[in-house]
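Apart from one protein chain that is not included, each protein chain of the complex appears where it belongs.
The first chain written gets the first letter, and so on, giving A and B; residue counts start at 1 in each chain.
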Amino acid sequence: MLLSIRSLTKVFPGTRALDDVDLDIAAGEVHALLGENGAGKSTLIKCLTGAYLRDGGTITLEGAPIDPRSTLQAQELGIGTVYQEVNLLPNLTVAQNLMFGREPRRFGLIDMRGMRSQARATLAQYGLSIDVDRDLGSYSVAIQQIVAIARAVEISGKVLILDEPTASLDAAEVAMVFDVVRGLRDRGMAIVFVSHFLDQVFDLADRVTILRNGRRVASQPIVGLSRMALVEQMLGRALEEVVASPAPEAEQAPAMLHFDGIGRAGVVAPFDLTVAAGEVVGLAGLLGSGRTETAEMLFGIRPAQTGTARDADGPLDLRHPRAAIAAGFGFAPEDRKTDGIVADLSIRENIILGLQARRGWARPIPRAEQNRLADDYIRQLDIRTSGREKPIGELSGGNQQKAVLARWLAMNPRFLILDEPTRGIDVGAHAEILRLIRTLTDKGLSLLLISSELDELVAVADRVIVLRDRAHVAQLTGAAVGADAIMHAIAGTGDAA
Amino acid sequence: MNTRLLPLYATIAIFVLAYALAYSQFPAMLSTRVIGNLLTDNAYLGIVAVGMTLVILSGGIDLSVGSVIAFSGVFIAVALRDTGLHPLAVFAALLLLTTVFGAGMGFLIDRLAMPAFIVTLAGMFLARGAAYLLSVQAVPITHPFYKLLQDAYWLMPGRGRLTLIGVLMLAVVALGAVVAHRTRFGTSVYALGGGAQTARLMGVPQGRTTVLVYAFSGLMAGLSGIVFSVYTGSGYSLATVGTELTAIAAVVIGGTLLTGGSGTMIGTLVGVLTMGLIQTYIVFDGSLSSWWTKIVIGLLLLGFILLQKGLLRLSQRGR
């Protein structure tokens, strides 16, 4: 094996991001690394490239143990990485990017002609013949990625890590990048390929390792593997604490919200959706399938370009978040730290922020009322804190999530969008939040629940919509909502409608 | 076409257009005399703008340069008045001092991870305060060597004077261009301005580059101070107030992106000359007042910032 990882462990406060993970990568193979968010893929890669220092385990490259302490050191050892966001400088020329740090020099000055010709020669090996004097940023992302790959291979040359390199490419561009990757494999490079596009994994990879919750679930050759098996291994089956299935709705409540042909070019294909009062609509799909994008579109963050939204009283304006809030919508985003909490403000202020913003600055919520609201929700949602005046940034992830939920509940919305509400939350809090979702809908609140945890969806959703490749591909209702059916729809196999 | 060079083309086009307009009104504008004066009058500004260009390319800003120029003038004048040192020795000491001063600011910016404008603001106070401490009054420079420097010029055809300091400015711009465009250090500066995080991943020594960038700016400010003292024949602690703003404006009008990562030295030269041209035109006109200079420069500044912003949006939409 060219690269061997044994018992790799990385601990963050509160979670084991990597737990005793083994991985072997041979020269001349493309090894896919799969897993949902939080499975440990990016932690593993960061340990491999020296961005994180591991807490346990060994990494062996060509038989010798290595201990990279920075990305630069990993590069020198022979491990190069290409990320989803092109990690080159768009404001430098192609030649400058490719040759950075290794420029040919004459009399101490950079030999421009030499640099140009070397850059051209290098890129020719990858089938690219472009003007190397133009800014990298003026080329398509595909070409930028190939330049990034070329640079990584030139500098490192043993192991190439591709971390979701195709996320922003179209089909033709993906094919172009894959041709380059296959060429490298045939030259004996070891390639680690991280992607959440299953088609691409089947297209490119020789072997596949699946991570879930920081552990290795399986490591196997891709030949003979079914999509279904892959999806099952990635998403897992057993939720630690089972939440009882909801009683099926006796009668279908009348639709409260109608979205007709709503969509945004290049982000989410147009779709229709109706939501009834008290209904939980689940949104399933792999990472990158358009789940979060759908939520952001409905909440007016990146508003829809086509279609209309209306309720019983007429059309709804969803062109920006404030308009959506006025329409009675709420949105608890996936990334709490950047999109949810205002870290330096207290729990109380975070909880009343939305309500206050809607009332307007001139009508402050009286302090006693603020205290009552904050205390109420701290008790109701069981937010663990020493007091309501504690800065929210000092709470644990689960409690932050509850406080963000409290912000929306305080505004008494009719339609709440929850994007991965249980991500990064410990098991106990997880179950509590699910129970909470239940009580909310009993009071008539409608929910759009985005989750990668199938059992979570099965447990609480009345209806599940499945997304694949930025389009709604299936809808499962009532008794048809089951983990198997969802997985079939995600994998694009079987009999899901 | 390379969109990065668009602002530079705009700069050159504006300069040529403005010159043509001025020429159509006052044919004397296109004499070697005016061109010679343009270079001489703006020599100190051009030199300090070269340092500022590098700083801005790296994504920083240096607000201390105006004060450093004033300090340099006072330092030289007082040293020549009170000691028997030769001006060249004083120059060497001064350049060493201002370079170390700049390096110190660069070190603090890097180590404290605080915005450059506030650190160099402290530098601005410090240099101006030091100039006050040396002398509050203007100090004339009477050393015979200065007479020699001031009278050193080449009489161009048409009786225009190409002065030593004018030539020095052109040489400094050329030096700046080589540093920015033809050295690894220069590439590192562009890389930092393009994105510090990515630059680090690509192997840019961030701390060292930052220190060197501000050291270079300090050196240029010192050199500019020498040139300014030659130009005015004195040192005055209240001189060159606001020159940092003029230099920043020249750099931006020269097509450099104020947020860093994109721009050229030659553009800065054109930017400096454009600003000089506006002033010359106002002098020629006689009826226009000098405050129009500031207003026109401000509008040009706004125009270029909006142009850069628009280009950025365009390139992002293209992706």
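For the reader, a short list of remarks on this structure follows.
Operating definition for what follows: a contact is a pair of C-beta atoms (placed from the backbone, for glycine too) under 8 Å apart; a residue touches a chain by one contact, two chains touch by 3 or more.
Here is the rule we go by: contacts and distances are computed from a predicted model.
With the options "Aldehyde dehydrogenase family protein", "Deoxyribose-phosphate aldolase", "ABC transporter permease" or "Lactate utilization protein" in hand, the undepicted chain maps to the protein name "ABC transporter permease" (source: UniProt). Although it is left out of the displayed model, the omitted chain contacts the following shown chains in the full complex: A, B.
Set against the missing chain, the residues B:Leu54, B:Val213 or B:Leu258 yield one that touches it, B:Leu258. Of the listed positions A:Gly50, A:Pro333 or A:Gly398, the one in contact with the omitted chain in the full complex is A:Pro333.
Of the listed residues B:His86, B:Lys147 or B:Lys309, the one in contact with the hidden chain in the full complex is B:Lys309. Although one chain is not displayed, its contacts with subunit A can still be listed: residues 299, 301, 321-322, 325, 331, 333, 338-345, 349, 353-354, 356-365, 407. For subunit B, the residues touching the absent chain in the complete assembly are 61, 108, 111-115, 117-119, 121-126, 128-130, 132-133, 136, 241, 245-246, 248-249, 258-259, 289-295, 297-299, 301-302, 305-306, 309.
By definition in this document, only the chains that are shown with their structure count from here on.
The distance from the centre of subunit A to the centre of subunit B, with each centre set as the mean of the Cα atoms, comes to 47 Å. Only residues 2-4, 178, 182-184, 187, 190-191, 193-195, 198-199, 201-203, 261-262, 315, 319 of subunit B touch subunit A when the two sit together in their complex. By the touch rule above, subunit A contacts subunit B in their complex via residues 71-72, 75, 87-92, 96, 100-101, 103, 105, 108-110, 112, 133-135, 137-138, 140-141, 168.
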